[in-house]
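Just one protein chain is left out here, and the rest sit where they should.
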Amino acid sequence: MKPSRDQKLWMYEQMHTSRYFEECIEKIYMEGKSPAFNMANGPIPGEMHLSNGQEPCAVGVCAHLNADDIVTATHRPHHEAIAKGVDLDRMAAEIFGKKTGLSGGRGGHMHIFDARVNFSCSGIIAQGMGPAVGAALSRKLQHKEGVAVAFLGEGAANQGAFHESLNLAAVWKLPVVFVIEDNAWGISVAKSASTAIERNDKRAAAYGIPGHYVPDNDPLAIFEVAGEAISRARRGEGPTLIEIETYRLAGHFMGDAEGYRPEGEKEALFARDPIPKMRRHLIDEEEWSDAQDQELVARTHARVDKAIQFARDSEYPAPEEALEKVFV
Amino acid sequence: MKPSRDQKLWMYEQMHTSRYFEECIEKIYMEGKSPAFNMANGPIPGEMHLSNGQEPCAVGVCAHLNADDIVTATHRPHHEAIAKGVDLDRMAAEIFGKKTGLSGGRGGHMHIFDARVNFSCSGIIAQGMGPAVGAALSRKLQHKEGVAVAFLGEGAANQGAFHESLNLAAVWKLPVVFVIEDNAWGISVAKSASTAIERNDKRAAAYGIPGHYVPDNDPLAIFEVAGEAISRARRGEGPTLIEIETYRLAGHFMGDAEGYRPEGEKEALFARDPIPKMRRHLIDEEEWSDAQDQELVARTHARVDKAIQFARDSEYPAPEEALEKVFV
Amino acid sequence: MTVATKERKLTIARAMAEAIAQEMRVDERVFVMGEDIGPLGGVFGNTRGLHEEFGSERVRDTPISETAFMGAAVGAAADGMRPIVELMFVDFFGVCFDAIYNLMAKNTYFSGGEVQVPVVLMTSTGGGYSDAGQHSQCLHATFAHLPGMKVVAPSNAYDAKGLMTAAIRDNNPVIFMFHKALQGMGWLGTEKDAIVHVPEESYEVPIGKAAVVREGSDVTIVGITSGVHHGLKAARQLAERGISAEVVDLRSLVPLDRAMVIESVRKTGRLIVVDEDYHSYGVSGEVICSVVEQGVPLKAAPQRVAYPDIPIPFTRPMEQWALPNADKIVAAFETMEKNA
Partner (left out) sequence: MTVATKERKLTIARAMAEAIAQEMRVDERVFVMGEDIGPLGGVFGNTRGLHEEFGSERVRDTPISETAFMGAAVGAAADGMRPIVELMFVDFFGVCFDAIYNLMAKNTYFSGGEVQVPVVLMTSTGGGYSDAGQHSQCLHATFAHLPGMKVVAPSNAYDAKGLMTAAIRDNNPVIFMFHKALQGMGWLGTEKDAIVHVPEESYEVPIGKAAVVREGSDVTIVGITSGVHHGLKAARQLAERGISAEVVDLRSLVPLDRAMVIESVRKTGRLIVVDEDYHSYGVSGEVICSVVEQGVPLKAAPQRVAYPDIPIPFTRPMEQWALPNADKIVAAFETMEKNA
């Protein structure tokens, strides 16, 4: 199943949105953090895991999902959240810790929840996998449409939850798709130092389910493979495991000196940046013009700028509100 | 690598020892537990997981190990402990909760430790796998001979620790062998209801290591396969995963009504009891005589009877000793 | 017309199963999963009959994959279901606690209340029958210390049914701890006083409310599950000496009904806390601190009777020696008198 022109443009626009959103966050994150870099300071305190470079994974998969489908994401959630349709204003406000944020500032960047579009994420490696299986079970029990997608990193594929969740989903033949974004690194540890085989899609065989590998961070190929897996899930034929070769253009989190990268790696990755690549594809294959491109970019920037402004303008919650929403 | 006659006889003798040991334990366990069955009563209180039927797994593997090698076993540890050479007197005394027991009665039947032969076990499913990997790592770091074997049930192969331990052992290429005793049941849950594929040896591919399957509870075939895996480990070529088709002749634990078994299953299993089968093999292939057999059986019985008597005769520890050995 | 009300004594196991069945009949969203909770009816009997009535879709045996199915319970709950999930022994929490304390307990907060996680996690606690160090723990404080989960633990079948019903209807995660020795399974030994009259109809026992299960004026004995029964026995022993003990059954650890404990101690002036969980950093310290930090006047230093800080030994002499019991409570009272 190949993407239509519209689907390609949707993916392209989401990639731009995510990228520009993170560029803004990156800048604002550094406010108040110099000369001395201290995570606690500035309008966006705490850890910040950027996903730039990994946008193809999010858009190629989420192109097949609607608001009713479920996504569980990771500590690196922005691209997935945006592709899933999370409210951008409230997400920005959440990252700023504002009262208008998705949780009123309780969660923050690693805990983006938008119940409206069934999106959640988590700061614990592989923690979202069980919930994705459970959401899929819920749909099965309720005889209700819907597919759950759990995103994870290649490092997460060595966590026990990975194994248990894949097996459980397979035994119960649930509509769930597991998507590994292999960005080659788990913080400073290379995949080859942590994973006994080269490609995690091979692990699908341990659960009797299909496994697919998508090389080269290619959104169109991801679209095809994910489309197949999600259709399969919708048809009630059970789970699929997908591994995508992707790139982390930034550090693990902001402040990461990236000394562990081999010389030249970063430059090579930037040369393969998927966004200019996609633009070239659109121009070559889809009669996409510079003018159209500028308009799309302007539109995404406006949307993001508005969200950031919303976040900036919003108020902080009252401190005592910390006591609320522990129980409901 | 085929077992020699001596090796066969060693295996046969261990199987008898284990079987008779458990027959004794089974009887004594029921003392004080009738008319009302209450686990707390009698000379052997608590849970009791018998391994009768599964002896081939223990002997086929441990035939290749010496005292210096490491075994981590499960909640169903008697056959493995006996094949590994755990002190039978002190093990019996431990099961009785006596002062002369391996831990002075602190551990009991699910916590048999004999440091002299590097044997340990545990009541938590798959808990022994990490320690086996660690013991193997220790040997590698110390440039010391030795292989670690982790035994587990087929139910344990769906626990996260399984996945993590296999991957870690494979990444670090450690001298460890994982042996799954597939007795088809995890308490009342059939393998097919818990495991997404038919045979767990297939899961070895997820870690790039060899996987082997041994059908029909055959001690000679187990000997061969385990021998190969253990030699491989000794040669520094890394871990292996083995799954053995075995049978649990008893309930999950004593008191189990076994209502979950399909009609006729138990009878069929008893008809395939590996001990008479092995005797037949010895008679047919190894010029084993009835008289020799009787002598061997008598010898094992005497050894076990002595151990049981030692346990019976030993004293209970003083209650306050409970406070000792928390720290050393 | 007068109707003789017939006593309907149930074990805690049957009371739990009855509450679950009644909620499953009226609420399609409720389902049960865990190890051996299907045809077997649960190792401790608390799902007996459910598989027959509701089938294997709604009463699901799981693989031995606690992390996955605890996580799945959260995902299903967030999606509108009301899962009841069993952790066979509380001792096994260590293989899946992240999915419980960091996920189940916190998603509501992380979502600002927009995601609800109505999961009931039922799990067996307690020892006394030589099941050794990985199958006999209570771990009350381990769960109660961490925010975001309610924690209840009945001492009798009436409370068990009512707390289970309340837990299923609660929109928050509720940890339902049942003590094996109170479960009414003969093979575990049976505390007869836990088997009490249970109304057939559905009812709730409110989560977060303690109960005075025996009134008295000289000393307050606070307990939970087995501790309540030790307390009642001790109260009877003390009564023979003319000492009037009040026994408070906490029933919930989160929320903790500090008000009721304080009210009782204001009356009696003496406090003994009984807990089968480990001594240090546990329930006994918390309850005593909660009273003294309020400046409640005391006639004697409060005492605790808890499990020593040791792994639970297998052998009967050691285990029985280490467990709380009525005699230790009476001795604690004597210590108070001596020091007063």
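So that you can tell them apart, the chains are marked A, B and C in the order they are listed, and the count of residues begins at 1 in each.
Criterion: a contact is a pair of C-beta atoms (placed from the backbone, for glycine too) under 8 Å apart; a residue touches a chain by one contact, two chains touch by 3 or more.
Quick caveat, the model's predicted, so the values are computed rather than measured.
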Among C:Leu50, C:Val95 or C:Val274, the residue in touch with the chain that has been omitted: C:Val95
Residue among A:His64, A:Lys84 or A:Lys98 that touches the chain left out of view: A:Lys98
Sole residue of B:Pro131, B:Gly208, B:Gly255 or B:Pro319 that reaches the chain not shown, by the stated touch rule: B:Pro131
Chain not shown: contacting residue from B:Met11, B:Ile70 or B:Ala311: B:Ile70
Contact set of chain C toward the excluded chain (per top definition): 67, 91-102, 105-106, 109-110, 132-134, 141-142, 144-148, 253-254, 256, 278, 280-286, 288-290, 292-295, 300-304, 309-311, 313, 339
Interface with the undisplayed chain - residues on chain B: 70, 72, 101-104, 106-107, 111, 113-115, 118, 120, 122, 124, 127-139, 141-142, 148, 160-161, 164-165, 167-168, 171-172, 324-328
Residue ranges of chain A at the interface with the undisplayed chain: 36-40, 45-47, 97-98, 101, 104-111, 122-126, 155-156, 158-161, 186-189, 193-195, 255, 259-260, 316-323, 326
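Here is the rule we go by: only the chains that are shown with their structure count from here on.
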Maximum centroid distance from chain A, chain identifier (CA atoms): B
Chain closest to the assembly centre - both centres taken as Cα means: C
Between chain B and chain A, distance of the C-alpha-averaged centres to the nearest whole Å: 45
Distance from the mean Cα position of chain C to that of chain B, given in whole angstrom: 36
Multi-partner residues of chain B (at least 2 other chains): 158-161, 193-195
Residues of chain C whose C-beta touches two or more other chains: 62-63, 65-67
